[in-house]
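Structure incoming, see below.
The complex is shown incomplete by one protein chain, all other protein chains being positioned as in the whole.
Going by the order they are written in, the chains are A and B; count residues from 1 in each one.
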Amino acid sequence: MKKDIICIVCPKGCTIHVDYDETGIKSMEGYSCKRGIDYATAEILSPTRVITSSVKIKNAKYTVCPVKTSCPVSKDKIQEVMKNICCVQVQAPVKQGDVIIKDVCGTGADIIATQTLEKEKKV
Amino acid sequence: MVKEFNLVIIGGGPAGMAAALEAYALGIKDIAILERDDSLGGILKQCIHNGFGLHVFKEELTGPEYALRFSEKIKETDITVLLNTMVINAEKNKTLYAVNPDFGFMTIKAKAVVLAMGCRERSRGALRIPGANVAGIFTAGTAQRFVNMEGILPGTKAVILGSGDIGLIMARRMTLEGIKVLGVYEIMDYPGGLTRNIVQCLDDFNIPLHLSTTIVKIHGIGRVTGVTTAKVDKNMMPIKGTEEYVECDTLLLSVGLIPENELTEQMGVGMYQVTGGAYVDQDLETDTEGIFACGNVLHVHDLVDYVTMEGQKAARSAKAYIEESIEQKKTKPEIKVVPGNGLRYVLPQHIYLKDNDEKIKVFFRSKARYKDIVVRALINDEVIAKKKVIRLIPSEMESIEIKVSDLFIQTDNGINLKDLVIEVEQ
Partner (left out) sequence: MNYDICIIGAGVVGSLIARQLSKYKVRIAVIERNVDVSMDATGANSGIVHSGYDAKIGTKKARFNVEGCNMMPKLCEDLSVKCKMIGSFVLAFDKEDEKVLQQLYDNGIQNGVTGMAIVDKDFILEKEPYVNPLVTKALYAKNAGIVSPYKLNIAAMDNAIMNGVTFLRETKVTGIEKKDGLFHISVDVTGDICSMSKVDPIKEADRTDITTKIVINCAGAHADEISHIVGDDSFKIIPRRGEYILFDKTEGSRINTVLFQTPTDKGKGILVTPTVDGNLMIGPDATVAQDKDDKCTNSDNLDYVYKTATQSYTGLNMKKSITVFAGIRATPNTSDFIIEESSKCRNFINVAGIESPGLTASPAIAVYVESIVKSLVEMKEKEKDEYTMTVKHDKPFSEMTNEEKEKACSSDELCRKIICRCETVSEKEIVAAIYAPCGARTVDGVKKRTRAGMGRCQGGFCSPHVMRILSEHTGIPINRIAKANANSCILGRYSRG
């Protein structure tokens, strides 16, 4: 099988032509650095993404607190991870880096806060 | 109330924060940041996606994390941070008038001013998209604020006009929140945003990108019920017969950013039409002495890291100004920098030949898409610098380095100065 992958590691955006089958990658061209090879390999064999979203927060100035997965997770887990993110609720104060959900959906990644939100007095 | 500072930075987004920290690190005393929102960070606070910081921090951060790297550091300094502070008027002599809840009306006097107010989004009205005057039309950034900060969704079925980065990011964000994103429509024949965003925000979710297509009418009573799209010809005029109706309740506009230079103009600072920002020299100093500009208020950037670096540079220049070590540059020969073949703009737009050893990065953006080209700098028809560029597209910024010594050689004792032309080699 053949697939063109646009590398997104850097803004250069190389188009990498990959030839592959069930056993693995047979050939690759169009990359301009090793990071490109790694990216294309991952995109073919096990594409991953860092998921960013937000969770409900109580007693803060906003109703949501932004979060992300602590490392990239398998692309096909995105919907499942989102379901988990939608269910949790946290209380202010929250500090950036706080773990909100440990090992979300068995991916090995934690959901961590990406913002620091103080407790609001008036809420 | 009258307040006096050595350096006043207007805007507490990435440009302003970087400028403040750099100025502080250089030993400037009495620095103030004036920020209209209730916390530092600017637009980064609502950019909760990741991908920021590869150049400056060598890792991928989300917007809020990137902002915290700076705002936490600022907390450790004695930089004065005035939040909820709106500068409502400004004068050429660097007197600013601002209001905030703690001090009321303030007159703020500064030795040097760094402009870091960022930009705003082009609105429906500026585009003059015809049709119904209805709710449900958002600029992508306003929708982003609602979703990511207020936690409220704009609608249920969305169409996005324009493939700018915020629009692409919002396509993914809304999809993850269960909003059906029906398509992204781009009038140009290439996407406006970064490739990584096309891949990760559209392709990952099978959201179609329609190039050379625009919205010719908005329908609805009260709220949007649909839009009519049409293909455009090479003059970007809609082609009759290609109209399609798309039913939706939400329309996001990601059709360009405009530097917010109302204060700049009030201060009498000269503007550069193409960027919509101030006309600056290599020190990022405007034509009004002691007023510097950086970040999206100067020209719209593609990456926040470049904004940060520009903020730092403006701070270095402001320090030199405060210490009275750069104004003598105005006695030196001055040359204009102009965009030549293939380029839309250059920055800086003029250079003082003050220091033989100085190396100057001239930033530029192209008018069209190019592959495997050479960009060169010419003075008096002689090439003084060349750079190979694998890919040059209008949405991404590039730069070329110039040695001031090369400019000197070409300028005959400062008489008959020619423009420095940056162009795509034909």
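Following the convention adopted for this analysis, a contact is a pair of C-beta atoms (placed from the backbone, for glycine too) under 8 Å apart; a residue touches a chain by one contact, two chains touch by 3 or more.
Here the structure is a predicted model, which is why all the values come from computation and not from measurement.
Trainee: Based on the whole complex, identify which of B:A18, B:V147 or B:L168 touches the chain you can't see.
Mentor: B:V147
Trainee: Just to verify: which one of B:G27, B:G222 or B:G241 makes contact with the chain not shown?
Mentor: B:G222
Trainee: Of B:E121, B:E186 or B:E310, which residue touches the hidden chain?
Mentor: The missing chain is touched by B:E121.
Trainee: Would you write out the residues of subunit A that touch the absent chain, in ascending order?
Mentor: Residues in contact with the chain left out: 54-56, 63-64, 86, 89.
Trainee: What subunit B residues would touch the chain not displayed?
Mentor: Considering the whole complex, subunit B reaches the absent chain at 36, 84, 86, 88-89, 97, 99-101, 104-105, 107, 120-121, 123-126, 128, 130-136, 139, 141-142, 145-147, 150-156, 177, 216-217, 219, 221-223, 262.
Simple rule for what comes next: only the chains that are shown with their structure count from here on.
Trainee: Provide the C-alpha centroid distance between subunit A and subunit B, rounded to the nearest whole angstrom.
Mentor: A distance of 26 Å separates the two centres.
Trainee: Can you check the complex and tell me which residues of subunit B touch subunit A?
Mentor: Interface residues on subunit B, with respect to subunit A: 38, 45, 48-50, 54, 60, 62, 64-65, 68, 148-152, 176, 194-196, 198-200, 204, 302-303, 390-391, 396.
Trainee: Given the complex with subunit B, which residues does subunit A contribute to the contact?
Mentor: Listed in rising order, the residues are 6, 8, 10-13, 32, 49-54, 56, 61-64, 66, 68, 75, 78, 82, 96, 114-116.
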